[in-house]
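Heads up, one of the protein chains got dropped from this complex, but the rest are sitting where they should.
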Amino acid sequence: MWGTGLIKGLAITMRNLARGPITVKYPYEKLELPERARWAVAPKFDASGNPKCTACMACVRACPDYILDLEVHTAQDKSKHVEHFRYEVGACMMCGLCVEACPFDAIEMSHDYELAVTDPEALAYDLLTDVDAASPKRARAEKPAAEKPAAEGGGPDA
Amino acid sequence: MSPALVIVLRILAALGLMLANGVVLIYMLRKVLGHLHLRLGPVHVGPKGVFQTTMDVLKLLSKEDVWPSGVDRALFYLAPMVVFVPSLMAYAALAFSETWRITDLATGLLYTFAVLSIVPIGILMAGWASANKWSLLGGMRAAAQQIAYEVPLLLSVLPVVMIVGSLNLGDVVLAQDGMWLGFLPKWFVLPQLPAFVLFAVAGLVELNQTPFDMSEAESELVSGFATEYSAMKFGLLFLSEFSNSFVISALGVTLFFGGWLVPWVSSEAIQPIAPVVFMIKVYIGIFVMMWIRGTFPRVRIDQLMQLGWKWLIPASLGWIMVTGLVMKLWQLGPQVVG
Partner (left out) sequence: MTDPRDLVTDVGLLAEGAHDPGSPPAGIRRAPTGVDGLTTEHLVINMGPQHPSTHGVLRLIVEVDGEEIVAAETSLGYLHRGIEKLAETRRYNQLGTLMDRGDYVSGMHGEQAAALAVERLLEVEVPPKARWTRSLVAELTRIASHLIWYGTFGLDTGAMGQFLYAMRDRESILDILEAISGARMMFNYIRPGGVVADLPAGIDGRIRRFCNGFDAYLDEHHALLGGNEIFQARVQGVGEIDADTALAFGLTGANLRASGFGWDVRRERPYDAYPQLDFDVPVGTTGDAWDRYMVRMEEMRQANRMVRQCVDGMPEGDFTAKVPKVIRPPEGEVYASVESSRGETGVHVVSDGSDTPYRYHYRAPSLFACQVLEEILPGHLIADAVMLIGSLDIMLGETDR
């Protein structure tokens, strides 16, 4: 009979009313992000608190939009000192190519997604300022032998 | 108290009822639509968001009143008034209980329909005055739709009037007092179900509610005839829309669902809480309208006109004939005096 579809439709919406809302009341309640979620880039530090970055510039070359920029001062003994490791978070598209490219596991895609700021100056900041870059030899030696940085990618696995 | 003061107080009561209704109904719409759609609706302003509409009204009062260049100034200014004032006047004949009425009109039903039929003129004025082709389309659709459906609306309630013999809304409710077979209430929805269905459809068209909200079709015309309105003019247009939905629901409850009557309780016994019962029934009717609004897609304007002229009018005329025949053959209804 003409009209049964209409009645069934009303029954479906009433059934969904009874099922209850699925709203998560952000910011009072927050959902848990999966491990691989890619948000702002953050530097990683070793056990003694020093940054693992060796200033090799692989991430700077990998970024499609030239978001990362390293200002490095190389000393006489070939050790590097990072003046500024600039990161334009406002333009970053969080693709994760930089983290995939880093051979020393020195940066990660953090889970920090509440990135709205009121001051446009804050849309670009330094990941590292005025620190010594780690030595590539030491950084490679610290890595466990089984881990192959080039084959894994896509973000931090715990 | 002087009669003039009583009249003024009654008018103020009607205005108060209309404004209170607007506030409650807008909140109810947002909450009902929200929960039908798996979300929450307003939650932040006040406990469970109850003060949301009050704050929205204050916001509308404080907004800039935009006058787009090129509008017809007189019509642009008058249109919200022409839409709002008849909506207020329509409360005059409603019967909330045996004694609670704004005024006791012998021609209450006819008066209400007559007054509500001025509203499409205001909508047409609003659409025409805005210097905007989309508003124009919305206004034209309203003219076609709401004016055309006055006919089925009136014809669909005619059988009820025939049975009751009076246009007074209080008399219509009192005629539904009592029981059949001891347990079925004498509400007119049972013997006059086709009339109720026709009234419901025609009423939804008159109200510009989905599935018949073409003049305000959000996904096509932005806001239809009301696109260029801002601040309190917009507030008046939409307050009158919610107020009309209350009036039509109240008419449906009065004509078909026994007004303030509760089954198995006589009219005198229910008098102390009769207005409360009436309001509950009206709000149930409005809930059903909101439920339909959140579910159905929109009918196209030419399909609507075909529905009205080809189906509703012949059906209501046919049902009037059937009711008349049955009344004559079984000697039902009020007998002709003399």
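Just so it is clear, A and B label the chains in written order, and each chain counts residues from 1 on its own.
Definition applied: a contact is a pair of C-beta atoms (placed from the backbone, for glycine too) under 8 Å apart; a residue touches a chain by one contact, two chains touch by 3 or more.
The structure displayed is predicted, hence computed values, not measured ones.
Novice: For the chain that's not shown, point to the residue among B:Asn21, B:Gln52, B:Asn132 or B:Ser240 touching it.
Specialist: Result: among the candidates, B:Asn132 touches the missing chain.
Novice: Using the document's contact rule, name the residues of chain A that touch the chain not shown here.
Specialist: Considering the whole complex, chain A reaches the absent chain at 2-3, 5-6, 8-9, 12-13, 16, 22, 33-38, 64, 93-97, 100-101, 109, 150-155.
Novice: Residue-wise, where is chain B in contact with the chain that is not depicted?
Specialist: 33, 36-39, 68-70, 131-134, 137, 141, 210-211, 213-214, 217-220, 222, 293-303
Methods note: only the chains that are shown with their structure count from here on.
Novice: How far is the middle of chain A from the middle of chain B, if each middle is the mean of its Cα atoms, in Å?
Specialist: For chain A versus chain B, the centre distance works out to 56 Å.
Novice: In the complex, go through chain B and note every residue touching chain A.
Specialist: 34-40, 43, 291-292, 294-296
Novice: Which residues of chain A touch chain B in the complex?
Specialist: Residues in contact with chain B: 6, 9-10, 12-14, 16-17, 19-23, 25.
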